[in-house]
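First the structure, in the form of C-alpha cells, and then the observations on it.
Missing here: one protein chain of the complex. Every other protein chain is in place.
First chain written, first letter: the chains are A, B and C, and each begins at residue 1.
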Amino acid sequence: MTMSATGLHWFLSPLCALLLAPLLPGLINRTKALVAGRRGPPLLQPYRDALKSLRRGAVYGAATSPLFRLGPVVNLAALAASLLVLPFAGIGAPVGFAGDLIVLAGLLALGRFATMLAALDTGSSFEGMGASREAHFAALAEPALLLALATLVRVTGAVSLTPIYAAIGIATWAHTLPTLALVALTFVVLELVENSRIPVDDPNTHLELTMIHEVMVLDHSGPDLAFIQYAAALKLWVLGALFVGLVVPLHGGSLWLDGAAALLGMAGLAVGIGMVEAAMARYRLVHVPQFIVGAATLSAVAFIVYLA
Amino acid sequence: MDVFLVALALLWVGGGIAAVLRARPDAAQIAGQAGAVAGSAVGLAAAIGVLVSGRGETLVAFWPMPGGELNLAIDALSAFFLLPVFGLSLLTGLYGRSYLAGRGNAAAAASWFHLNTLTVAMALVIVAANGLLLLLAWEVMALSSFFLVIADDRQASVRHAAWTYLVAAHLGTSFLLVLFVLLGSAAGTGDFSGYIGVLRGNPALSSAIFLLALIGFGSKAGIVPAHVWLPEAHPVAPSHASALMSGAMIKVGIYGIVRILTMMDAPPAWWGWVLIAAGASSGVLGVLFALAQHDLKRLLAYHSVENIGIILLGIGIGVLGLAHGMTTLAVIGFAAGLLHVLNHSIFKGLLFLGAGAVQHAAHTLELEELGGLLKRMKWTGTCFLIGAAAIVGLPPLNGFVSEFLLFYSGFLGIAGASATVAAAGLIAVVAMGLISGLAAACFAKAFGVVFLGTARSHEAEAAHEVAPPMLAAMAVLALLCVAIGAAAPVVVRSLGVVVAQATGLAAPQVRAALAPVAGGLGNATAIFAVLALAAALLWLVRARRLAIAGAARGPVWGCGFQHPTARMQYTASSFAQPLTTQFRLFIGSRERLVPPAGYFPETASYASDTGDPFLRLLFAPGFRWFSRVVAPLHVLQRGHIHVYVLYLAATLVGLLIWGSLWQ
Amino acid sequence: MPALLETIAAIGLVSCFALLGTSRIGACIRWLSLQGIVIGLVPLLAHDGGFGLRVLLLACGNIALKGVIFPLILLRLRARTDYHREVEPFVGFVASVLFGIVALAVSLWLALALQPALRHAPFLMLEAAIFLVSIGLFIIISRRKALMQVIGYLILENGIFVFAVITVVTTPLLVELGVLLDAFVAVFVMGIAVFHINREFGSIDVDQLTALRG
Partner (left out) sequence: MFAGHSILVMLAVAMAGAGICLALTRPRQILATIVAVCAIECALAADIWAVVLRDGSVTAAAEWFYVDAFSAFHLIVLVLVFLLSSIFAGVYFAGEAEAHAFSLPVARRFGALWLGSLSAMMLVLVSNNLGIMWVGMEATTLLSAFLISLHPSRLSLEAMWKYLLICSVGIAFAFIGTIFAAASLQSSGGVEGDALFWTRLNSPEVHLDPTLMKFAFIFILVGYGTKTGLAPIHSWLPDAHSQAPAPVSAMFSGFLLNTALYCIMRFVAPARHVLGGDFVNGLLIFFGTLSIVVAAGFIVFQRDAKRLLAYSSVEHLGIITLGFGLGPLGTFAALFHTLNHSVCKPLAFFAVGRLGQRFGSHDMHVLSGVLRADRLWGLALLGSVLALIGVAPFAIFMSEYQLLRAAIGSGAWLVLVVFLAAGGVVFISALRHLIDMAYGEPHAELAAPHNGAAAVLVVAASLGLLLLLGLWMPGWFLGALGAAAAVLGARP
C-alpha cells in the first residue's frame, strides 16, 4: 500500500469529500435559482434534507425483499470506498496502486447494480423503467469513462490514478492540448450523465415518466433516502474530482495551496453545472445515447490524435 | 497418474452400473451419483496434487491402433483445466439426483452413464498426449453430451437442438482431423513431442495448424459464428448437464487452442490480432444476443459465448505480448484468460444450477412467467445473486479479479511503447467496458425479473425452495466466487506455474511479472474490506434509526397506483428494449409493437423475439440453398433402364477414349 | 480358310442389320438363331490348330445353345407373353440401320487400332466382334420390349464369344464350359423374369418399369 501523500495528510482527500460533497448540489441549485432570478435554497439545504430523512421512519412496499433495503447501503458504501483511490488535487489518493482506476470503475458499477436491483425489487413499473434506462445509459457511459482513462494512461504512461494526475502539469497541457481538452470534455459529459443532471435528466421534475435516476428511488424513504441523497452528492464529487484534477493541474508542492485551488475548481464545476442547467432544457430520451456515444467518440479521437 | 486412472474408473463404473440397472431407476441413480461424486473427488485430488507438487505425471502404454499410442500426460496446464472438469462434475453429481428425482424413470437413470462418460472423455482430452487418442476422446465427449442434450426427446425442438449440436460438433471435428493427421504425417508420429519437433521453426505449418485449431477447437468453445449450437443445446439439456457443458466442456475447446499454442515458437503478431478480433466479436455479440433473450437458460448460454470472448481477448493480448517480446504483457494476458476460464466455470456452473432450481420449483424458464422468487427461494436466490454479480464482474467477487487482470493488461499495452499494441489494448479495454456494462444490464434484468418483484404466474407463486443437496452444490460454488475474490493475490500468484507453461516463459520471469499485479489486487481487497466494513456500519446505523423511528409495511407512493398488480411490472422485454432497439442492427431481433391508440387505449403490447441471426440468416439459408442445388440430381435416376444401360455404355466409351489418349 | 471366315463375318454383319431393321420379334429371333449357328462355327476355323476334341465340343455346344435352344426358349416366351408382336423401338428402324452403319465404321477403326496388339486375330472377325458388341448394346438401349433386350444381350454375348475365340489361342475347356453354362442360365433366368413381368404388368414393355426413382 503506497502512501502517495506524505505524513498524515493522506486522509485529507476522503475527508474533504465526505464533508464537502453535499455542498455541490447546494451550489448547483443555488446557481440555478440565482440565474433564474430567484433566491433559491440555502447552500446547506442538502445537509438538512439528508439529516431530516435520516431521522424519519421508513415505509416499504408489499413486494420488497431485504435486497430493497440493502441497495442504498451498498451504493453508499461503494462510493465511500471509491474515495480511497481517488486522488484529489496535489494530495494523492490514500491508496494508489497499479490498476486502481479499474477498481474505481468497478466500485461505480457495483453501486449502480445495487441501485438497479433495489428499484426492480419494488415490482412497480416506474422503478423498473428507471432501472432499464439507468442500465442503458450506464452500459454506454462505462466505455466512455474507460476510453477517457485509457487516453490519460497513454499520455502519462502510468496505470494508476495518483501518478497519472501527478504527471499532468501545465507542461503536459502545453504539448498535448487537444487531447487533454477532449478528455476533459468527456469527463464533463460523464459528470452530467452519471449524476443524471440536465440535459440528460432533470432531478427536480415532477413527471416520473421522464425521469431516470430519481424514478428508481421513488419508494425509498427514511434513512435509505438519506443514504441515497448523500451517495448522489458523493458521486458528483468523485467524477468531478476526475475532471478538476485534469483541468487544475497545479502541483505547487504546498499542500494547502494545491488543495485550495482544487476546491475552487470543484466549486467552479458546480457553478458551471448550475449555469448549464439554467441554460439548457433536457434532451428527449432518444437523444441521450447519442450524447453519451458522442462523449466516447471525443475520447477515442483524443486517443488517436495522441497516437498519431 | 494412478490416482487419475482410479478416478476415471470410478466414474465409469458408477455410470456403467447406472446404465445396467436402468430397470431399477433408484438404485441406478444412487450408483451413478456415487460414481460421479467419488470419481470426481479423486480426480480433483490428482489434479491438485500435480498443481501443488509442480511435478507432471506421464503414462505411456502401447495402444494397438496405427498412428495411435496410449500416451497420457498431466502437466500444470492439464491439471489446471482438470479443475473445472472434476470440480463441476463433483457438484453436478451432488445436484443431479435430487434434480432428476422428479422423473425417476429409466432414461433419467441412463443419463448418469452419459454424464459420467462426458466427464471421463473431457478428462481424457485434457490429458491426452497423442493426436488420435485426443480425437477419440473428443468424439466420445461430443457423443455423450449429445445423448444428454436429447434426454428430453419427446419435443421436436429438443431433437432439432440435438441435431444442430452434433452437426456443429462433427464439422468442428473434421477440421481437427485434418489438423492432427497433417501434424502426424509431418512428424511421423502421433505424439505431441513429435508435433513440437516439426512445428518449431516451421512458421508456415504453424500458421496453418493455428487456424485449423482456432476453427476446430473454437467451434466447441463457441466462438462467433460457430456458437449457434450453444443457445440451442444448453437450454434443452438437463440443467446439471448444461452446467457441466457450459462450465467445463466449452473450456476444453479453449484448452485445445492453448495446448496447440504451447507447441509452437513465439507466435507472429497477426495470431494475436485474430484472437483479439474473435474475442471482441464473440464477447460483444454474445452479450447483445443474451440481452434479447427471455428464456433464462438461453440467456445464460449466450453469456457463455460472451465469456469465451473475454477469455480469448486475454489470450490474444498474451499472444500479442509474446509476439512483441513484452513479457509482462504476455504473462498478464494469459493469466487473465486462464483465470477467467476457472472463474467462468464456477459462476456459470452456479447460474445454470440456479436456473435448474428455478425450473424445478416453478416449472418454467420463461422470464415473463417468473418473478418474486427471492422471497420463496431465499437460498437459491442468494446464490444466484452472487453468481450474477460475479459474472458481471463486480467487486469483490471472482469475476472482478479476472476482468481486473484483463483491463490491466489492456492498460499495460496502452501505456507501452508500441503503437500497435496500444491500439490492441484500447480495443480490449473498450470491448471489455462495453461487455461489462451490457452484462450488468442483462443480469439486472435476469435476476430482477426472476427473483424480484412479484410473481407473474401461478407456478411462480407456488414455487418452493429446492432440496438440500441442490442447495449445497450451489452454495459451494457461491462460496468459491467469494473466496477467489477475497484471496485474489494468492490465486494470481499461484497461477504462475500454469502461465509459465502456457507462455513457455521461465517461471521466475512469470513470477516477477505477476508480483506487482498481485500486490495491486492486495490493495484492492483491502479496499473491499473497507467497503464491507462501511456497509456493515451503515446497516447498523440504519437499523438503529429505524428501531427508533419505526419501519412500516404498506402502500408507497407508486406514482398514484395504489394497487399495483403483477401485470403492471416491467417485463424483461421492456427492460431490454432500449438496448435491443439501439443495437437492432446486430441482434436482428423481431419486435412486435402494438402502440396504444386513442385517448383510452384498449390494448398495447411490446414483445421481442430473437432467434440467432447467424442461424437464421446464415446457416439455415445455406442448408436450404444446398438442398435446392442437389435436388436436380433426381433427373439422373428417373427409372428408365435404357438410360441406365446408356450410362454404362457412355462410361465405357468415355474411358476407352481417355485411355487411348493416355500415354 | 480365310474365305469361309469372311463369309461367316459377312453373315454375322448382315444378321445384325436385319435385327436392326425388322419390326417383328419372331423374325428377330430367327435371325438370332442364324447368327448363333454361324458364330458357333468360328472356333473350327479361327485357328489352324486343327480340330481338337476341345474345339469340336465347343463348336457343337455353341451351335446347339445359341442356334437352337435359346431361340426355342425365346419363341416359347414370345408365344406366352407378347400380345402384339411389334418391336416398338425408341429409335426408329431407319435410324437404327443408320446407327448400324456408323457402328460398322467405328468398329472398323477400332479393329485397325487393335490389330497390331492382337497379331494373330483375323481382322474381319475382330471387326465383326466389336460390331456385334456395339449392336447388342444398342438394341438393349433402344428397344422397349424386355424380350428384345434379352436378344440384345445375346448378340452381345455372341460378339464377346467371337472375340474370345479369336484373341485367346487356347482357353481351358473348363472355362469355356463355364461360360456356356452361364449364358444358358442367364437366358433361362431372364426368361423367367420376363414371364413374371408379363404376369404382373400385363405386358413386357420395360418402359412401364419406372416406379423406382431418385
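Going forward, a contact is a pair of C-beta atoms (placed from the backbone, for glycine too) under 8 Å apart; a residue touches a chain by one contact, two chains touch by 3 or more.
Everything numeric here is computed off the predicted structure, so don't read it as measured data.
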{"item": "Left-out chain, listing which of the shown chains it touches", "value": "B, C"}
{"item": "Touch with the omitted chain, as defined above, among B:462, B:543 or B:648", "value": "B:648"}
{"item": "Option touching the unshown chain, where B:159, B:493 or B:584 are the choices", "value": "B:159"}
{"item": "Hidden partner chain, residues of chain B it touches", "value": "64-67, 132, 135-136, 138-140, 143, 150, 153-154, 156, 159, 162-163, 166-167, 170-171, 174, 177-178, 181-182, 184-185, 623, 626-627, 630-631, 633-634, 636-637, 639, 641, 643-645, 647-648, 651-652, 655-656, 659, 662"}
{"item": "Absent chain, residues of chain C that touch it", "value": "117-119, 133, 137, 140, 146, 149, 153, 156-157, 160, 163-164, 167-172, 174-175, 178-179, 181-182, 185-186, 189-190, 192-193, 196-197, 200-201, 206, 209-212, 214"}
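In the analysis below, only the chains that are shown with their structure count from here on.
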{"item": "Central chain (distance from its CA mean to the mean of all protein CA atoms)", "value": "B"}
{"item": "Chain centre separation in whole Å, for chain C relative to chain A (CA means)", "value": "101"}
{"item": "Inter-centroid spacing, chain B versus chain A (mean Cα positions, whole Å)", "value": "36"}
{"item": "Whole-Å separation of chain centres (CA-atom averages), chain B against chain C", "value": "71"}
{"item": "Shared interface positions of chain A, touching two or more other chains", "value": "none"}
{"item": "Multi-chain contact residues (two or more partners), chain C", "value": "none"}
{"item": "For the chain A and chain B complex, residues of the former touching the latter", "value": "1, 54-63, 65, 67, 69-70, 73-74, 76-78, 80-81, 84-85, 95, 97-103, 105-107, 109-110, 112-113, 116-117, 120-129, 131-133, 135-136, 138-143, 145-147, 150, 153-154, 157-159, 208, 218-219, 221-224, 227, 289, 303, 307"}
{"item": "Interface residues, chain B side, partner chain A - complex", "value": "371-372, 374-375, 385, 389, 392-395, 400, 403-404, 407-408, 410-412, 414-415, 419, 422-423, 425-426, 429-430, 432-434, 436-438, 440-441, 444-445, 447-449, 452-454, 516-517, 519-524, 526-528, 530-532, 534-535, 538-539, 541-542, 545-546, 549-559, 561, 564, 566, 568-570, 574-579, 582"}
{"item": "Of all residues in chain C, those that touch chain B in their complex", "value": "90, 113, 137, 140-142, 149, 206-207, 209-214"}
